[in-house]
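What you see is the complex with one protein chain gone and the rest in place.
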Amino acid sequence: MSAVGTVGQLLWKDLVVEWRGREILTAMLVFSMLVAVVFNFAFSPSPADAPRLLPGMLWVTLAFASTLGLSRSFVLEHDHGAIEALRLFPFDPSLIYAGKLLANLLYLLAVEILLLPALAAIAGVPLLASAGPLAVILVLGSIGLVAVGTIFSAMSVNTRIREVLLPVLLFPLAAPVLISGVRAMLSVLAGASWGAILPGLRILIAFDVVFLVVGYVIFEFVLEE
Amino acid sequence: MATLADSEPLDASGGSDWRAGGIWVGGLLAVLGMYMATLYAPTERTMSHAQRIFYVHVPAAWAGFLAFGVVFVCSIGFLWTRRRSYDLAAQASTEVGVVFTTLAIISGAVWGRAAWGTWWTWDPRLTTTFMLWFIYAVSLMVRAYGGPGSQSGRFAAVLGIVGFLDIPLIHLSVVWWRSMHPLPVVVRSEGFGSGLHPAMLQALLVNVAAFTLLYIALSGIRRAQLVAADAVAARREEQRIREGTLAREGTR
Partner (left out) sequence: MRAIEVEGLTKAFGPIHALRGVTLAVDAGDALVIFGPNGAGKTTLLKTIATLIRPTGGSVRLFGIDPRADVRLRAQIGVVSHQSYLYPGLTGAENLLFAARLYGVSRPAERVARLLETVGLTARAPDLVRTYSRGMAQRLSIARSLVHDPPLLLLDEPYTGLDRQAAGVLTGLLTAMRGTRTIVLTTHSIEQGLALCDRMAILVDGLIAYEAEDGLQDLHAVERIYAECVGVPA
């Protein structure tokens, strides 16, 4: 089977299992909504404040929500030794990384599509005008989060502190995504042009490229014994 | 009944004493460096004596980053060759590096407090050093809780590689973020004076050399400890197996 076919098959498996149970998506969505509501209670942003607070709230929520999805996606493989079975197949273990990454990315994007409008509505921030740049920032940032998150999720599922280790690993290392993502969104909501956020987009793209490559190359060492 | 042949005694001498020598030389250099920092170097214009912490802060940060660079190289070496010596070298460098980085953070905070009245400024270089500290802390967690030694070593190596490549990106993102609310010129660490007085530079270099030497010696000592611990564990395992074999032979 070709590499693309293999990744497709792996992705299909993840999506079918998730579709039947919908555990991951439900958990991520409910959690995200809850955090958004708590944030609103905590800060009670006025319409003037809201554009300043929204990006931070959004990215913190996404960071935590992504750890839910990332860890669940590898628990699926760990529980019945499925990951060992995957390592027995005659293909490059890096394709497992690609498959998981795509699945996690889809879950995260699905949550974002629902979360962002909801947050904006609650906080009273108009988003439609800047939908383009916001979408680009979200997509680039999400790719970065899952690129490193998938590596660390595969690692932490094998440890006895798996629920704690994944966020502890992810947050410092995904800092460039969180920092640049927030900063870029702040600028966009303040009315800045594409040019103003270009440095941030460059950082996000660089992060994505570096860690997609590193993840792909290093994944077999995470799985190997 | 089989006789117990004497096995080779473990070498407990710790190898040649270059590490101890390194500590001596590094220590003396550090004393010289402290003298130069306090009495030799001229007083800085804007921050007066508070600026002298710079002679500890910068070399400590340098040592912390150097240590992480060594972790990076050893991590690659470990994943490539699977030789335990790389893993142990990475571990030693991590442990010593976190100490230097902690010193850098604390001295940076003290400097900030003394010079500008706040315990923390989100100066990009200080912030990046702080993030490095976090990555070190997570590395130690992975080594402690990451499963059996062979697995946690492998995971720590992956983290060493990912973390090292991340640092420049972290720095860039902090710099960009900071450009939104630039700190007043005098607060930025680049902002003191225009260039360093030669005596200041000399004091700085002596301290950098001292800290570098201390890092090399300390991580060398730590590595020797880890190697020795390994040898003891292996010897115990051999002993257990030998006893098992003898017991079996005894029942024949």
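To keep things simple, chains are lettered A and B as they appear, and every chain counts its residues starting from 1.
Definition applied: a contact is a pair of C-beta atoms (placed from the backbone, for glycine too) under 8 Å apart; a residue touches a chain by one contact, two chains touch by 3 or more.
Here the structure is a predicted model, which means the values were calculated and not measured.
Visitor: What are the shown chains that the left-out chain touches?
Guide: Spelled out, the missing chain touches these shown chains: A, B.
Visitor: For the chain left out of this view, which of A:F64, A:F91 or A:F171 touches it?
Guide: Here the residue in touch with the unshown chain is A:F91.
Visitor: Touching the absent chain in the whole complex: find that residue among A:M1, A:V38 or A:V164.
Guide: A:M1
Visitor: Go through chain A and note every residue touching the omitted chain.
Guide: 1, 6, 9-10, 13, 16-18, 20-21, 76, 79-82, 84-85, 87-92, 224-225
Visitor: Write the list of chain B residues that the hidden chain touches.
Guide: 82, 84, 148-150, 153, 230, 233-234, 237, 241, 244-245, 247-248, 251-252
The rule we apply is simple: only the chains that are shown with their structure count from here on.
Visitor: Taking each chain's centre as the mean position of its Cα atoms, how many Å separate chain A from chain B?
Guide: Result: the chain centres lie 31 Å from each other.
Visitor: In the complex, go through chain A and note every residue touching chain B.
Guide: So the residues of chain A touching chain B come out as 148, 151, 155, 158-161, 165, 168-169, 172-173, 175-176, 179-180, 182-183, 186-187, 199-200, 203, 206-207, 210-211, 214, 218, 221-222, 224-225.
Visitor: Which residues of chain B touch chain A in the complex?
Guide: Going by the criterion above, the answer is residues 79, 131, 134-135, 138, 141-142, 145-147, 150-151, 154-155, 157-159, 161-163, 165-166, 169-170, 172-174, 176-177, 180.
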